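For this view, one protein chain was removed and the others were kept in their places.
For subunit A:
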Amino acid sequence: MTSLIEGIWHILFYVCMSKMEIVYVYTKKRSEFGRQCNFSDRPAELHVDILPDISLAANFTVRDPCNVTVQCAEEMSEHEVNTERFESESRGINHVEGGWPKDLNPEDMEVTIRYRKKVEKDEHYQNTIMQIAGLMEHCCKQNNATDIYQEFFEEEDDEVVEESEEQPSAKTINVFRDPNEVKRTATSLCWHPDGNHKLAVAYSSLEFQRAPNDMSFDSYIWDIENPNKPEMTLKPVSPLVCLEYNPKDSHILVGGSYNGQIAYWDTRKGSQPAEMSTIEHSHRDPVYKVIWLQSKTGTDIFSASTDGQVLWWDIRKMSEPFERLVLDPSKKGNLDNALGAVSLEFETTMPTKFMVGTEQGLVVSCNRKAKTPAEKIVCTYSGHHGPIYALQRNPFFPKNFLTVADWTARIWSEDIKESSIMWTKYHMAHLLDGCWSPVRPSVFFTVKMDGTLDVWDILFKQNDPTLSLKVCDEALCSIRVQDNGRFLGCGSQLGTTTLLEVSAGLCTLQKNEKAMVSEMFERETKREKILEARHREMRLKERSRSEQSREDEGKEADGEESTEELVARAEREFFDIMEAEKKKEWNEERQREKEKGVCEEKDFQEEHETNGVSSFTRREISL
């Protein structure tokens, strides 16, 4: 039995000694397993003796001297520590009077008065008070004598315009992260209209059908002082793609959602939407932009979506839009032909006009007050290669507007429809959003897919951004500047909204800035106009020439002959050109030879005069 079961179990010992493996194998009978170990002592045995191998020394060379760097300075090391984030909450404490002796009831007036009187009679008290009152009186008189914090030269400061030589800079003030596990893109931001203490951020996932099932639909309103927890949650039926505060009533917000519905919230009433538009009459695609209109009631909005429609709503009656426009460039109102809208522009100073930025790269300028739907679409501006993510008129010069699309940002003039008047270079990453600074006409901001924020100052530099900041590693999808031009919020693909402050130079109006920007725009517009006129001329000429040549060709008898003649002519021309080139080269060669000859003679003479330089130098020179 045992012999059958008997197996040889190897137990290997690995002893690693100076990177060499020494293996010692011993065997033990299976039947002996489990028995207690009987240790016995035995004298030392030499198992392995590894003698030095002299030949290995050949792999090493002796180096003499050895260079060792020594630094006579304090050793320092950099160390970063990041504490675990802890959540803090502000709470108030109600002060209640305390300190009274145990037997005293602080509510009882009489007792407290008596206690106080007792203390006042105490000698120690009197001495102390006399002492410190003296000190106090001195300080009071001091305060009255001179105001140490008086502002001198205040008037002069206002006059001296600070030619701030400081570098434009921007720094991050706060970062608001999406509190959900599954991160969504912060697709749109909106600042609170009064006081800018709150920021509403719409979260959704714009990747087609890639939104995970457990993705939350909530959007948040953040208080900028508290990045830990959003101040309020908005719970729509479908994730919100865009969100806007009503500029007249800061409690009302309207949001356009991913499924095409529009909903509005009243922050006093809670997280659920106060009312939603009916699905049948809403958009069929995500609503990319919603803007509040100027109206007497302050309840009108209009929305745009990639389904090609622009709808006007009154939030009191969300069952159906009160007006509808189909973005059909052929002006027939055909929904199949329609261009998908990705951005909207509306300026309250020009309430009859508005512009739509489309997916196809065209900007469509429309007139609200047109009589027929065909007349509503006034004109289109083409020039971009991709969807126009941002469209905004310059707050100081409404005739010029900024578009951000594909890899560039372009500035247009309303009058020139064929091309933009100014444009940035093609960047490495897509530009996803942009806006003008509300305080400086020459400054605008753009954000890119690689997570950088660019601040452009067209008066300072046109080719490159004045300031380029890497805000985060993922794409930045939206940006919004506060009305004071100083703070801006940008939202990223993972739902992180960063609040940045730009340096004073970028948000204070410089001297003559308006005049200079106006000049620049006019100059560029003029240039484009001239170019446009020239192009038109050339096209006319081409057309007339082609018409003429068609007439000429008609006079030709045989079509084939003319082609042969043409071929022959082409060959002749080609050979003529070749001959001319060859001749030119040959002439040049001869010229060079002549010159060389002159040089050689000169050198030869020199050498003779100076010293006997060997002849090969002459050859060198000729080479």
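Methods note: contacts are C-beta pairs under 8 Å (C-beta built on N, C-alpha and C of every residue); 3 or more make two chains touch, one makes a residue touch a chain; residues count from 1.
As a convention for this text, contacts and distances are computed from a predicted model.
Asks: I want to check something: the complex is missing a chain, and I'd like its UniProt protein name from "TATA box-binding protein-associated factor RNA polymerase I subunit B", "Dynein light chain roadblock", "AP complex subunit beta" or "Tetraspanin".
Replies: Not shown, but named in UniProt as "Dynein light chain roadblock".
Asks: Looking at the full complex, which residue from A:42, A:85 or A:141 touches the chain that isn't shown here?
Replies: A:141
Asks: Considering the whole complex, which of A:24, A:125, A:322 or A:426 touches the chain not shown?
Replies: A:125
Asks: Touching the absent chain in the whole complex: find that residue among A:133, A:182, A:350 or A:580.
Replies: A:133
Asks: Please give every residue of subunit A in contact with the chain that is not shown.
Replies: 95, 97-100, 115-116, 119-121, 123-126, 128-137, 139-141, 143-144, 147, 149
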